[in-house]
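So the structure is just underneath, and the comments pick up after that.
Of the protein chains in this complex, all but one are displayed in their positions.
Residue numbering begins at 1 within each chain, and the chains themselves are lettered A, B, C, D and E in the order written.
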Amino acid sequence: MSDEVISEINRNFIYQLTEKGKRIDNRAPNEYRPIRVEKSVVETAEGSARVYLGNTVVLVGVKIGLGEPFPDTPQKGVLTTNAELVPMASPTFESGPPREGSIELARVVDRGIRESGTLDLEKLCLEEGEKVWVVFIDIHVLDYDGNLFDASALGALAALTNTTVPASRFELGEDFKLPIMHYPIACTTIKVENSLLVDPSLEEEKVACARLTVTTDENGDIRAMQKGLGGSFTLEQIKNIVTSSQELAKVNRKYVLD
Amino acid sequence: MSDEVISEINRNFIYQLTEKGKRIDNRAPNEYRPIRVEKSVVETAEGSARVYLGNTVVLVGVKIGLGEPFPDTPQKGVLTTNAELVPMASPTFESGPPREGSIELARVVDRGIRESGTLDLEKLCLEEGEKVWVVFIDIHVLDYDGNLFDASALGALAALTNTTVPASRFELGEDFKLPIMHYPIACTTIKVENSLLVDPSLEEEKVACARLTVTTDENGDIRAMQKGLGGSFTLEQIKNIVTSSQELAKVNRKYVLD
Amino acid sequence: MSDEVISEINRNFIYQLTEKGKRIDNRAPNEYRPIRVEKSVVETAEGSARVYLGNTVVLVGVKIGLGEPFPDTPQKGVLTTNAELVPMASPTFESGPPREGSIELARVVDRGIRESGTLDLEKLCLEEGEKVWVVFIDIHVLDYDGNLFDASALGALAALTNTTVPASRFELGEDFKLPIMHYPIACTTIKVENSLLVDPSLEEEKVACARLTVTTDENGDIRAMQKGLGGSFTLEQIKNIVTSSQELAKVNRKYVLD
Amino acid sequence: MGENIDLKLMDEEGRRIDGRKFDELRPIKIEANVLKRADGSAYLEWGGNKILAAVYGPREAHPRHLQDPTKARVQCRYNMAAFSVMDRKRPGPDRRSVEISKILSEALEYVIFTEQFPRTTIDIFIEILQAEAGTRCSGLTAASVALADAGIPMRDLIVSCAFGKIAGKVVLDLRKEEDNFGEADVPLAIVPRTEEIVLLQMDGHLTTNEFQEGLSMAMKACKNIYGLQREALRKRYSTVIDKNEEKEKKEEKKEKEEVVQ
Amino acid sequence: MGENIDLKLMDEEGRRIDGRKFDELRPIKIEANVLKRADGSAYLEWGGNKILAAVYGPREAHPRHLQDPTKARVQCRYNMAAFSVMDRKRPGPDRRSVEISKILSEALEYVIFTEQFPRTTIDIFIEILQAEAGTRCSGLTAASVALADAGIPMRDLIVSCAFGKIAGKVVLDLRKEEDNFGEADVPLAIVPRTEEIVLLQMDGHLTTNEFQEGLSMAMKACKNIYGLQREALRKRYSTVIDKNEEKEKKEEKKEKEEVVQ
Partner (left out) sequence: MGENIDLKLMDEEGRRIDGRKFDELRPIKIEANVLKRADGSAYLEWGGNKILAAVYGPREAHPRHLQDPTKARVQCRYNMAAFSVMDRKRPGPDRRSVEISKILSEALEYVIFTEQFPRTTIDIFIEILQAEAGTRCSGLTAASVALADAGIPMRDLIVSCAFGKIAGKVVLDLRKEEDNFGEADVPLAIVPRTEEIVLLQMDGHLTTNEFQEGLSMAMKACKNIYGLQREALRKRYSTVIDKNEEKEKKEEKKEKEEVVQ
């Protein structure tokens, strides 16, 4: 059977399940796959975490370096986020310069961290306008079975909470933990036909028509959003997704804090 | 009918017209299409101009920044010209890094301005060997109906005459107009069979076998030339083109000075 | 006859010859093609050499510039090696950024020079941690008839011995010859079926299953090695190749020293 | 977002730095069919934004392996001119424009009847000539007019508009200073007839109530912009009709002349 | 190589900085079948190295002109994660990783029965997650386990290990300081059953005797590592058998349930 026929069968099968409120792996529509977060997994990084979200595996490393601040924020450290969808993780990922998929992933994770004020960047300034600490978040996807946004955001936050600024190595005082102020958690929901499913697996992503990622903080406030794919949501659906994302974030945040 | 058949018919039609001294849009062989030059069209630029040459539309913006002079001209400001043939302007333009077409365009416009001494670059030096004003000319082609060389050269000169150096924004004294010393105008002539046609439209460019752009200053002196395409000119044709370019430049220069 | 049929015939022909200890150009298995080394062939370079190895021609130029030392070797000059397999040299070389073939070539030549301590890099330091001489070795392959490794390594060493550091041009004292401490020579052997052939021609390279380059110094010590291609060597074969490479290097070194 | 600066974004009477009320749009001007070469085009001014959109297609997709046998590919390219911002932007795509191009492509895909044009590509080019906050909303609004101008079959236009939060208050359509020093920015795009949401992004800090308040405000504003889009298309088509009449007259005249020659 | 630093790489009793003897390997741990998406995979820790290898294929080679009608293309891509080294590495291939990818591809090609899969490509991806000298040997050792895990027909595994010279003495398996300040480094890979050498590089300064001494030492060590590789594969296959039994039970159960529904 050709790939197209198989995917057509899959599509119909998933459609029929969702109509009954079911999913291929027997989860409830608003149920996450099992989550496991391991910290301090890479010794060469200043902070790191490996996240297992079902079969999806993401490794995030944080490196700290010295650099110049941006001209418009001379008293703040610099945060930069990069994602590599290495071809190891999926037959559809390719070698070469970052494509739009990995750029969107990195930028959505970055906004979730930056806009929530996760880091107290002013504490990372060494000399105003001259010298600041630069925080590099590198997302390395190892196994891709759907929902990279949530796995990567979890991994980035976990790695940041695990990071020590190696000031002594640069002869700039004592080492200190990265100053974390907030704990934003991303929750992604897809629309399949007219059903909403959280934490989509790869099979589900393939038949999704729309996607919404909502990042909320420990107060339940919204810190970032990203709608994707060539479909639409109704206003009501958006409101429902925001509410469920706030609830699920409370649960998932524990995996990072533990 | 296939594209090739149409273009073959077009070719023959244009050939027959040129033999009678005529052109598809009823112009005389040495007649330009209507020219319109609008200045100050982009407020974020330090200078700008939009040029309509028949249906060809080119937008040129000038940005001014600070930089270091070149080592061999420590007492001079820096001039740099870039052209983007964005795919909006023509189905044959592609996204991506600049191709040879846009590189040749940018370099020919650049030489026309640089070699004529259009700008008094010494007046753009702030600190010898250390700090100078950098003039960025960016050519943005919006609608392509032939003769980009002349439209872009006109636009670049018009935008330069429209430019104010924003010295006060950098706390480097008062703003001042760019010091313009000469007014070079480019005239492009193509050869179709054995006829010479100035200001070719796109249809005419497609059947041209050779092209010559002659840039002359307000004294009629020659400042830059560029021959293109896989055909040839006789010595006599070159001399005739130089003469007609000098005359036409006088007329077209007025569109910039107004 | 198709290319594939021809190459199949060639393969069989070379196989049959090697079984009898013969080669297509009548050389002995451990015999080099004629070598000619010309120095001072490019006046714009600080040192240069053209090497003819049979029909293979390689031009190596050395340029000297000023730069910063690497942070981990603040008291040493910098050596950098680059190879261009320009499409002039072979129908199989392509324009564009360096491919793996030219990268491997540059890195193998570089290691041969660097690891043998060919240059006394400490004598190229001007100001510790701040300013050092940078030695650029550029390998330009002009005609490709096999065994680029040996031809390029010979050319690089010859060009280095031909190089004068132009200190006076930078007003940094008197010009001086590059301080050469060792004379490493690379010898390349291929395996065809079970025979070992040194200095392979292009036709021989095409049927080789494995390749070993051994770089030895004037004491016969080993300074660098590189095995290539998708075949294998026995331990015995490796030992034999090392021995023959040491002997052949003694002979070939003379072409550089003369 | 989130910069604390002594810039007062709203005065005591609720007026913003350019005098607008909290739910007031910047001035918008739309013109359809402004380019000759493209199959469809639109020019839009929105506050300090000056934007051109052009459409080519449906045309055969190249290379072949990018063809979808079931529908047209919709490819939008958002590009900023080097001189469109205060500090000159290096030409060519950066990470920001790659992301924006992706989400605009996805939004536009929803309203185009792509299944009518298998194996083709529909290319939409958005050139930001002058930028002053809200370029992705402005660009998307212009792009859907250009698509209609190209005669591409669509279920509706797309309208886009942002809301945000400044000085603790939810407001419509941020301008540059409000975007830089405000507390949140939420670009939104809808299909006006069905009120479906096809683009939604958010940056900053909002409570659930603020978010819902803003959504309603922006959706209402979108409907007003929808009127401007349709007006621009109406003008364009009336012009076409005028020109067609003119053309017919010209052709008649030409035929006569040819008889004379 | 060749740096003269006051770092004592070996003490009077012949112990190295981490307490190893001259012919002692760093600790090695190998696990097969660690990724779900890939056709085969392996995870390896070797001293301070942490490495993942994954295999995809044989699959159709793209684009077409890269297809070889007589055999499969073997393409290995060695990649270092940005955070795998002390000073952050810029993502993407550099000249070093291009060269390593080439020689690892060539070594792996030798043991794969490529002629069984004409027109296909077999892709091997090696990700260096944490690096501490000897990554190419570690990566190659992991890659051949991943190939076996993918069920690719091979004449044997490949085992790789380096020897070198520190403080004037030939030693096995350099760690970082020994690589940086030692006198030679010689990565080697063999086919253990036949003792054929498929990878050999050398950096530094060795006499002929030292070279031969090191070769023997490294080939002996390779055979020990070969045991670890086979052990990892044995565990993986016993797990498969367990899982198959489990799966059969589950399917039986499912069938019953379906009957019930």
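Quick note on the criterion: a contact is a pair of C-beta atoms (placed from the backbone, for glycine too) under 8 Å apart; a residue touches a chain by one contact, two chains touch by 3 or more.
Fair warning: this is a prediction, and the values are worked out from it, not measured in the lab.
The chain not shown here is in contact, across the full complex, with B, C. Only one residue in the set C:Asp138, C:Glu204 or C:Asp217 touches the chain that does not appear here, and it is C:Asp138.
When the full complex is taken into account, the listed residue touching the unshown chain is C:Val86, out of C:Val86, C:Ala167, C:Ile180 or C:Cys209. Contact between chain B and the unshown chain involves residues 73, 98, 100, 103-104, 106-107, 111, 115-117, 212, 220-235, 238-239, 242-243, 246.
Residue-level contact of chain C with the missing chain is found at 41-45, 48, 55, 57, 59, 61-63, 65, 82, 84, 86-91, 95, 97-98, 136, 138, 140, 142-145.
Heads up, the rule we're going with is that only the chains that are shown with their structure count from here on.
Here the chain-to-chain distance from chain B to chain E, counted in touching steps, is 3. Across the assembly, the mean Cα position most removed from that of chain C is the one of D. With centres defined as mean CA coordinates, chain E is found 30 Å away from chain A.
Chain D and chain E have centres, each the mean of its CA atoms, that are 52 Å apart. Contact with two or more other chains is made by residues 98 of chain A. If touching chains are joined by edges, the resulting network of the protein chains shown is an open path.
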